[in-house]
Every structure is written in C-alpha cells, then in structure tokens.
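First comes the structure, then the notes that go with it.
One protein chain is absent from this view; the other protein chains keep their places.
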C-alpha cells in the first residue's frame, strides 16, 4: 500500500515551487494514490465583472487537481503533459472557499485520463473537468 | 457595416475593468464583428516548472478571445455565459509575446459557439480552444 | 417518488420508434429518474478493421444513454437537443455484450449536463462520455 504522507509532501512541494499556483493561493488538502483534493480562497481579484468566480479560476483548480492526481498514479521518473482539457461550467460560483477533487480514471502506458469536481464550501458542484495526458518514461 | 472602433473601445474597457485579465496583462489588439485578437507578454511567473508557458495561460488567453468575439456578435442587451470550454495543447510555448485570435463560428438564439487559435510571436500554433455559450436576452 | 415503470416503458418506446437505434440493437435495461442503463450485443459488423468494437458504437451507446437520462430528468413537455458531445476512449473493446450507464449531473432551466460510462460484460470501463443539452419548454 502507498503511504499517503510522502505523496502529500511531494505535491505540496510541487505547488510551492510553482509561482503560477502559489500566486493563486492553491493548497493541497489531501492526497492518496489516484486522488488529490485542493482548496483555494477566492479573492476579490478572482471574480469576473458580475462578481462571480471567474471561469478561469474554476478551470485552473480542476486542471491542477487532475494533473497532481495523475502525478500520484504514474511511476517515478515518468513525465506527463496535458494534451487536452475540458471544462463544463454547471453553476456560478460565489466568492469564498472552493475545493477541487481530481481523480485518475485510467493510466495507460502512453496516455492517462483524469476528471475533477470543483465544489463550493457547501459541497455544491460548480464545474466538472476532464483531462487527457501524454505519459512518457525517461527512456522513451 | 459595423464600425470597428466602438467595438475595440468597448472590449478594451471590459478588459480594463477586469482585475483578473488586467493582472495577466492581456491587451486587445484588434476587433471586428465576430473576431477578436488579443496579445500578452508572458512573464517569468506564468511559466511552469519546466520553464514553459503554463497551460492555464494558454487556456485563459483562448477563453478570453472567444468570449470577447461572442460579445461582438450578439445583440446589445444580450448576456452570455460560458457553458463549456475545450483546450487542445498542440506545442509547448516559450516565454515571450503570445497572441490569441477568437472567432465566432455560430450565434443562435440561445447558444453560441466560438473557437480560438493561440499563437507564439512567430505565428506557430500552440493551442486550439473551443467554447460554447448560453445566450440570453434581457427579457428572457 | 418517481415510479420507475412508466419511465422504463416510455424510454423503451422511444428506442423502438428510432430506426437508427433499433438497427444497432440497443436495449433499455434499467431506468430511474436521472440514470439509464442500456445494453447492446456487438455484432461482427460493428467491429473496425482491427477486429475491435468501432469507436462510433461506443460513442453512440454513451450518447444514447445520456440523452435518455436527460429525458427522465426534465419536465414533461420539455424538449432537449444535444449541443455538444465528448468521448474519451480508454480501452479497446472486444466483441460481445456492452452496457452504458448514463447519468444526469445537472439540469438547469436552459442547459442540462450528463455523463455516461460504457462498459464491457466484465464491467471494465471502455469509454467515458459527456454531453451538453439545450433544454426548452413548449412555451419558450
């Protein structure tokens, strides 16, 4: 069985090293092999002109949760890049704390597929995202 | 025929009013009815851990170009919200100036569809995006 | 609570009236409000040149399961048309019996969103599909 602690630590380190994610205030809340939960406190600057959470914030949260979930599911020494990202916006988000739960659906030798739920503080589903990843081992 | 100047001015105002877009440094370069061109200078903070332009930046650029293109094609007093966003990442982007050209493919009474090319300074295609929008008139 | 029998009967009638689906041999196995299960016996004619189940068969199964699931979730007198269909092919399918489980994720006043799993006889996930639907009441 995979010990979740090193996974959590590794993912937190990755986000800390990423200016893009750090500037958005994304935190890793939980991580096991194949599933990663993130959270972010949406600030006033991340709202759109209607005062709702910007779609780009929901997309980035889902995308990041999926990418990290794939990270937990591929072998060490494997790289993965996003080929395709899909976002379905289901409900407008109000400012406040949001979470994203990314799950790996399938990891193949060359391609991985993941999905994420983006939820508000009450657990209401705001967006569903899907992502396809090209997976490559160091010796490919 | 639509005079492009008021369109350009209105779109520039919209972006200026959006903290999210202003903080990314997105500018409107050109706009006619149905097609909008944006540009951004990618800063060091918008690169990922491999030093390439973050996928979220490409997605946001395409998304914004499509949304503004829809804006130019719907009647005044009409609102539009993104239902669905798709991004295909075709080539890794190097830091520098990027452009996005958003085009409306179809505006119906209730649904609009647009696409965008995200290009680097040499015109190389980095990503293709597509977006579906729910359109509503004020009296709907 | 919704009595599932009338739902099942109505969906079976819909498929029976559709030459397209009847010619593919698609059957409704189960249906409750918001979730519909279909099955099909893949014939030799529905394989591709490699002898695997044709991607179009997986796509059609998922699409049909989602459309019927939306049907169970909208009010009587409401019409729905597909705006957008997405299919992720996860594993090659061998000839034999396939099932598809379509689920409604969100039904709004104007837009509905559904997903489906397409599975082989052993319950192995072959494809995931997603669909966006424009919903209209008779008086819209």
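Just so it is clear, A, B and C label the chains in written order, and each chain counts residues from 1 on its own.
Just so we're on the same page, contacts are C-beta pairs under 8 Å (C-beta built on N, C-alpha and C of every residue); 3 or more make two chains touch, one makes a residue touch a chain.
This structure is a prediction, so every number in the text was calculated from the model and none was measured.
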Revision key, fill the gap. Out of B:33, B:105 or B:136, only one touches the absent chain, namely B:105
Exercise for review: From the listed residues C:7, C:68, C:83 or C:116, report the one that touches the chain absent from this view.
Suggested key: C:83
Review point. Quick one: which of A:15, A:32, A:74 or A:134 touches the chain that's been left out?
Key: A:134
Practice item. Spell out the interface residues on chain A facing the chain that's missing from view. Key: 83-84, 86, 110-111, 132, 134, 136
**Study point:** Touch list for chain B against the chain that is not drawn
**Key:** 86, 88, 90-91, 105-106, 108, 113, 115, 125, 128, 130, 132
Revision key, fill the gap. Where chain C meets the left-out chain, the residues are 14, 17-20, 23, 44-49, 54-57, 59-60, 63, 81-89, 92
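The rule we apply is simple: only the chains that are shown with their structure count from here on.
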**Study point:** Whole-Å gap between the CA centroids of chain B and chain C
**Key:** 33
Study note, to complete from the structure: Between the Cα centroids of chain A and chain C the separation in whole angstrom comes to 28
Check your understanding: How far is the middle of chain A from the middle of chain B, if each middle is the mean of its Cα atoms, in Å?
Key -> 23
Check your understanding: Residues of chain B that touch two or more other chains: which are they?
Key -> 83-84, 86
